[in-house]
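To start, the structure itself, in structure tokens.
The complex appears here without one of its protein chains, the remainder shown in place.
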């Protein structure tokens, strides 16, 4: 397949665009999907190509319009709904958890609900407590939902297409800090498998597991760990529900050590599930640990927010602790791996 | 302290009643708090004693009235809000997670939000997918909330009083099947400590951990396990956030085995946190396992719902597996420990 | 508009059948074979019967917790409904839903759910899909006046108004939400019809206990929706005779004044219509008895069948979680 570099938001855009081109029933809906910013570029050109009848701006009525998406899906429409912040979806938990997740089950298979709900999470720029949460474990807990959370442009496109083609309600997480990151993406209409994680790099000493943006940080952490002769195996979860237990178990069985890096809060979070899977399935002593967003609401000021989130250096330091290595001045030495309050030079405030 | 037998709902009622008697700022609000059924008896006599100005029935506007509770708490009122089903609280997740949980933090300590939100969970009687979920992990995940989940009438009263006296937003879980269970309760105005679990019975062979109604089931499971010469230690969590790590770690360190029984779904659930705590803190091989509600929406018909929930026999069987014992006919032999679709003779439909 | 005798008889039969179904459920309920909550609609027959008579098979209906009449009047299968209440595999939702999750796709009863207000936006979404797909089918969304206190109701009618969707919103105003009267729930001066109009969608309030009124007026309204492609909201005053949930009369609880109860019992849609038809000699006792027998037979069969049908096998717990 012919590939070229796209950034994450271009990859999502291309996935949606191709799916809309192939299937007239696919529509896009959400606040601002047709506005000049086009949801961080992810809905670029769609209204121009597919018109007002397939790209819908909406009233600020999140709870109802999640219901509209469910209802439309019962009428042979495939809605892709997007919230610019995961927090807005908290207004819609009844529709997502009580209705969409259970619809197919509660009518015992008569009608399914094929919708994709895109939830944008993460830091942005000084967004503060109500605009920078992650919250993916709230959705991953619910049977009936599938929860997808890619880290690379390739997977963003491939999983977006897979989500649109899926027959179930899909929660699709996008970290704001990924939108401006580049990677190879095939031009074709292709899908990645929902429910399969990916081994980003093989290693022998410890298994590092993450999803979404934190995958970028563990890849950087690996570079740091090289200086200490530690060779981690890196797993990008890609899907949170169903979670790919096999790959995790196999890897930790080999390395004997595990650090699960959580894109959200640790307590009752994604990383808890990972440790439990390992614990239930591997019958030997595994040194394991979690790291994630600090257990507080997330402050706006960068002087505090920078300490809220894990980064390559805090991750590497955590790994080193598991090897009983306690080096000094990690932050000075590896400052180039500490992102500050923007992920890269392409990223500008205020969003 | 003088004690007598009360059932769980009477104990809650007494706790609220005494708190209202001592503090005029305490009010009760929710759909039906003053109606003939009085929220399964838990708000009995309150309107008669404290009048219409402290016991409020409300319009069916859950999202807004959660906001009313928050706002009232800023005006020196202490609201106790109740939802007869946890599912109704899904309409209020913005107010609970974005607002209440973060209020004190986001104004850096200027104003706190002392509210108690009572969420009734559990099976009832053929309630089906939208009226019998648990969902406690959704709340336990959120810093800024405290999450309480008692199993005994004593703790129901003591933790209710502690919750009302607390300065933070408290999510108070009550399992419907507990309301009709009896236990000793002191007459006095007393509190139990939020954040402390309780060792229900000491044992040596395995640690069984649960909260809420599942504590009843593990106590019964212990009776079954006696026949197999297995002596479990039983921990009743009582609080989910902050969770009492110490007691769990100490117990599992001793027994070397762990079964966490989840009142909700297992994946990304409460039991995942328990296994992770053990895994992170105990540096030896621990045999551990989770059991909870089956990973599907919960059906109405008893012929299926009876298989959704763990019970003493499925719990005991799971424990026996960890000891490599695979007895037959467990269900026949121990049928008296299988609850069917009602918890006891006092319980009647339709709710 | 004068309603034909044939139609009058059918409307009467429909109402009698509805009433008999609920009465039978109430009688049998104490045997504790139907082990799920039931919200019976006794007293509210005229609404579902009157409206459904104007609906076509392809029109779609959404309902909430009190859905038996909406289901049956739209042509829902009685056997499947009773079996669902019994929790049997032959139930319309395979036993997984119970009374609060009725469905009959053939009849166009698309969904009923017990979260107050929750089906309203879903119904709107289907009507929206119809518009996108150039389908003219009507969507009827039934809800109680309690639902109109939920924010999602306003969000939904706003959207229906913006996009001119083919929807009939039907508010059955029976004055109560569980045990709560209107006093604690709605301001005295509140007026649903004028709220609706101020949000840009036309609306009407009618006596929901008069089957002729409901039938005739909803006929006009439905025709109007189908020709103008604009939504309409219909508020119907009515009263439930039994308790909110369960098989009994709960008047002894005194949450409703005896005077009020008497007033509404006198306005019983079935009794009054029967009296009218008897007076006008459109029916006689013989016909009524014939009807009763027919319905009783149907009910006996449905209950016997439900009773003897199988429970779903325990493996069914795990089926249809994902499509």
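The chains carry the letters A, B and C, assigned in the order they are written, with residues numbered from 1 in each.
In this section, a contact is a pair of C-beta atoms (placed from the backbone, for glycine too) under 8 Å apart; a residue touches a chain by one contact, two chains touch by 3 or more.
Please read all numbers here as calculations on a predicted model, not as lab measurements.
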- Of C:31, C:106 or C:188, which sits in contact with the chain we cannot see? C:188
- Task: Decide which residue listed in A:128, A:195, A:242 or A:256 touches the omitted chain of the complex.
- Result: A:128
- Task: Consider the whole complex, including the chain that is not shown, and state which of B:13, B:43, B:84 or B:98 touches that chain.
- Result: B:98
- In the whole complex, of B:46, B:72 or B:230, the residue touching the missing chain would be B:72
- Message: Counting contacts across the full complex, list the positions on chain B that touch the omitted chain.
- Response: 27, 53-54, 58-59, 61, 63-77, 94-95, 98-99, 103-112, 114, 143-144, 146, 167-168
- Task: Could you list which residues of chain A touch the chain missing from the display?
- Result: 31-32, 35-37, 56-64, 87-88, 91, 124-131, 294-297, 299-304, 307-308, 341, 349-351
- Message: I need the residue numbers on chain C that touch the omitted chain, in ascending order.
- Response: 149-155, 158, 161-162, 184-192, 194-195, 197-201
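Please note the rule applied: only the chains that are shown with their structure count from here on.
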- Query: Most central chain by CA mean?
  - Reply: B
- Please work out the Cα centroid separation of chain A and chain B, and write it as a whole number of Å. 31
- Please compute the C-alpha centroid of chain B, do the same for chain C, then give the distance between them in whole Å. 36
- Please work out the Cα centroid separation of chain A and chain C, and write it as a whole number of Å. 43
- Residues of chain C touching 2+ other chains? 95-97, 101, 113, 115, 151, 321
- Message: Residues touching two or more other chains, restricted to chain A: which are they?
- Response: 63, 94, 98, 105-106, 143-144
